[in-house]
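Here you go, one structure.
The complex appears here without one of its protein chains, the remainder shown in place.
Showing chain A:
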Amino acid sequence: MRLTDMAQPAEPSKQSRLTYFDGSSRIVYVTDLEVPFPQGRLIVSSTDLNGIITHANDAFVEMSGYSRDELIGAPHHILRHPDMPKVAFKGLWDDVAAGKKWHGYVKNLRKDGFYYWVYATAVPNIRNGVIVGYTSVRRKPSRTRINELIPLYKQWLDQERSVS
């Protein structure tokens, strides 16, 4: 499933075109408005081997701003925020495809252009010795760590833009 362009939010926003790893692209709109991570909750989702969402818990649906029907069957990069450099995800797919756990701090983009930060852990779902999909759990992150990472992510993003 290819993602369609985002609808422009009512709040002031910046437009950019995101190109995903599969070569598809779409226009997204981002605002400067953050939605705090819900206290005490975990955001849980699962995907198939191609990164297509197969399960979303209530916290995932609520925080994404999309309906469950919009999420199930969509690629997980529906949440990709243009402030996230590709290198921040480096190793994610390599690690989980190799049967290993992956962690990272991620800024996610909501349907309404707002954003939220998470600490994400992804694990492969191994059944009878075979990887059948992946599960990702997002927790409330450390604000200290996010503040350390923001300039680093910006630096990586600038490097990626200068190369492309």
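Here are some notes:
Following the convention adopted for this analysis, a contact is a pair of C-beta atoms (placed from the backbone, for glycine too) under 8 Å apart; a residue touches a chain by one contact, two chains touch by 3 or more; residues count from 1.
Keep in mind that, in the parts below, contacts and distances are computed from a predicted model.
UniProt lists the omitted chain of the complex under the protein name "Phosphate ABC transporter substrate-binding protein" (options: "Phosphate ABC transporter substrate-binding protein", "Cytochrome c oxidase polypeptide II", "Type I-E CRISPR-associated protein Cas5/CasD" or "Carbon-monoxide dehydrogenase large subunit").
Shown as candidates are A:L92, A:V137 or A:I150; the residue that touches the absent chain is A:V137.
Where chain A meets the chain that is not shown, the touching residues are 37-42, 44, 46, 57-58, 101, 103, 119, 121-123, 125, 127, 135-137, 139-145.
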